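Take this structure, written in structure tokens, and hold onto it; I'll ask about it next.
One chain of protein is taken out of this complex; the other chains stay put.
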Amino acid sequence: MSLYSFAYGLALWICEVIAWIFNTIGASGIGGWLVTPGVVQFLQVIIVALIVFIVGFLVSITFIWQERKILGRLMDRRGTQVGVLGLFQNFADGLKAFIKEIIIPKDVDKWVYDAAPVILIGVSCFMIGLIPWGPDFYLANLSNGVLFVFAAFSIAPFAILIGGWASNNKYTVMGGMRAAGQLISYEVPILLSVASVVILAGSLNFLTIVQQQEDSMWYMFPLILGFVVFLVSLIAEIERIPFDLPEAEAELVEGWMTEYGGMRFGLVMLAEYVRAYVACSVAVLLFLGGWSGPSFVWPEIWFLLKVFILFAIFIWVRGALVRVTTKQILGIGWKRLMPLALVNLGIAIALKMTGVF
Amino acid sequence: MAQREGLGPGGKTGEVIAQALIEQFPEYIKIKKATHNRVYAMVDKTAWLKVATYMKDKFEFDHVTAVSGVDWLEEKKMWVVSHITSYSNQVTAEIIVELPRDKPEIDSVSNLWGGANWHERETYDMFGIIFLGHPRMERILTPEGTDYFPYRKDFVGGRRV
Amino acid sequence: MDMRLAPHAIAMSAQEFLAWSRDLMEQLMQASGGKKAVDKITAPIWSWALRNANYPLHFGIACCALEMAAASGSRFDAERLGMIFRSSPRQTDVLLINGWVTAKLRPDLRRLYEQMAEPHWVVAMGECAISGGPWYDSYNTVQGVDTFIPVDVYIPGCPPRPEAMIDGFMKLHKKINKEMKGTFLED
Partner (left out) sequence: MAEMWLNMGPQHPMTHGLWNLRVKIDGETIVEAEPVVGYLHRGWEKIAENRMYPQIIPLADRLCYGASMSWEHLYCNTIEDMMELEVPDRAKYIRSIVLEAQRIGSHLMWLAALGTDLGSYTIFLYSVRERELFLDLMQNLCGARLTYNYCRIGGVRNDVPANFERDFDRVLTHFEKKMSGLEALMDQSSVFRMRMEDVGYISGEQARNLGVTGPNLRGSGVEYDVRKDDPYEAYADLDFQVCYENEGDAFARYRVRMDEMYESCKIIRQAIKQMPKGPYRLKPPRTAEKGKSGWAHVEDPRGEGFMYAIGNGTDRPYRLKVRSPIFVTVSAAPVMLVGYKVADVPAIMGSVDMCLGETDR
């Protein structure tokens, strides 16, 4: 049963119940209007959106837990232990952020300062909506979904830049500038390696790309070069160690979010992990065959499994490496990843022209 | 480097250096004691910079271990004690310069040895001894606006903050 | 709501109306016992959250800073109790003062304290922070941080062992649990 038909059933049921109540009290006009297809479909879309967002946020929160636990084990300790297996640490963090005092420093540019976390979390929500989990578990199935996701991805550094600037603090400005520089140098290799996938699949739609992979093979194998480039750039894109320069703790205190506290900080952290979730999902969809897998469990489970394994690899990288500097990050981006991505694109074109795919 | 037998490649013992210093500055210098790796001397205030330059150039004393001040309240004088080490000769010299307590001024050696820079600043901060020719004679450890020299003997310790 | 009780509500500007209605709501809640009921239900949740997400400020002063580092090391592992060190005072809840405070540091420390968002706590770790410790007759150290910022928990020791530090945080948790009553409607 697809998500949409489930939501349609639920919406219809809710509408019918309410209509029945209205009918019994005599307002049969409203009752009749409620069961028209337009109203039911509207409710259906809202229900689908709710489900997708709640699931997306839950996965992102689980990412935080996963990071704390795996990182803890890598470092020979236990990680968080609040609640069962430490699962409730994130909820404690979130609730605490709710009741913290709201501090707006005196000299900040208030509007922009407030807007930056909103943009960040808004863009992240937007991206959640674009990620399909299974052949019929998605909120929006755009014909050019890949482009949309990356367009949304590149808005976040902009939010970081204005947030850092508006905070009126030297460290935050530097963090914002670094985010912008990082964006420019890593967006190009990412898009080039995505382009190779798009060439092979012949489509910008996630569902089609996954379908193509199911028919032939995971694009990770022919495009292994592109996959590596994509993963490295993705780590830079979601700003994790070794590429977490905008919030490089040792030199920039907390980087661009130094002046953010309370719920704003909570939102920023959540947005960061939502972005990590989206990034892992995109990598899985483009290179690891999406939800394809043996059919004894639901395809959504396969998808989630792959996403979690990919994120575990990111955590491993974080545990093993140290942070690089701005100069080196640009060097890696332009001198290493860029040529590799071009080579990869050439391979993709050759594969397509020789008719292998 | 092979096992070193008490002597570095420079090969000048403390006795040799002490002898040379006395010959060079007979009226300004007083050697208290000299062993193979230690020299204890008192130098007149006017000749201090000359002695320091001579020691640096001639015997490769290229490391200032410490510059410290001592306040002799009863005798109404102050000391600036410099410990200077020669890496190649493996000799450390303790050189005392005596100053009058009411006008403690001495030539700075921070142009010779960069390492003496902060030591002299600290000595100024703590004792009020002024080092002439020092690039930046300011307080370093105590907070700005301190109007006393805490290590002088007439400054009585105790709760102040 | 009975509008006869507040006839002037019609002639207010929007902001006045908002403030007025907020006050009225609060009065009504307090008068009717609703506040008590809400507090009774929510206070344990908030205090649980505050206890378990207790971020200390990453601020090492002196000897005890090493024990603070050891406490977050793998043998003592303070992170499992929700003590995650963050560097920006805006994002932290606990100011852990782990060393002597000198005249030069005092204004900065006071500023850090004020930069932290409410609710926040201060833990004085080690003798120096509690009373000046071995430097009791120094001309430059403050004899105890409680002379200029309020302290919630004192952890004695010179330096306290990491277990003692964690125990101090457990004491702080108890204090939070006792104090955090009825924060929902006031904030």
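Note that the chains are named A, B and C in the order they appear, and that numbering of residues resets to 1 at the start of each chain.
The definition used in the following text is that a residue touches a chain if its C-beta (ideal position, glycine included) is under 8 Å from a C-beta of that chain, and two chains touch if they have at least 3 such contacts.
Because the structure is predicted, anything quoted here is derived from the model rather than measured.
Taking the full assembly into account, the omitted chain touches A, B, C. Within chain B, the residues in touch with the undisplayed chain are 1, 4, 8, 37, 62-66, 68, 70-71, 81, 83, 87, 90, 92, 94, 113-119, 122, 126, 140-143, 150-151, 155, 157. The chain not shown here touches chain C at positions 57-63, 65-67, 69-70, 72-75, 87, 89, 99-100, 102, 104-105, 108, 112, 134-135, 137-141, 158-159, 161. Even with one chain removed from view, chain A keeps its contact list with that chain: residues 71, 74-77, 170-171, 173-174, 177, 241-242, 244-245, 248-253, 319-328.
One rule holds for everything that comes next: only the chains that are shown with their structure count from here on.
For chain A, the chain with the farthest CA centroid is B.
Chain A and chain B have Cα centroids separated by 64 Å. Annotation for chain A: no residues touch two or more other chains. Taken residue by residue, chain B touches two or more other chains at no position, since every residue touches fewer. Touching chain A in their complex are the following residues of chain C: 45-46, 48-53, 73-74, 77, 79-82, 86-88, 90-91, 93, 115, 117-119, 183-184, 187.
Chain A makes touch with chain C in their complex at residues 68, 72, 75-83, 86, 88-89, 91-103, 249, 253-254, 257-262, 265. Across the complex, chain C meets chain B through its residues 102-104, 106, 136-143.
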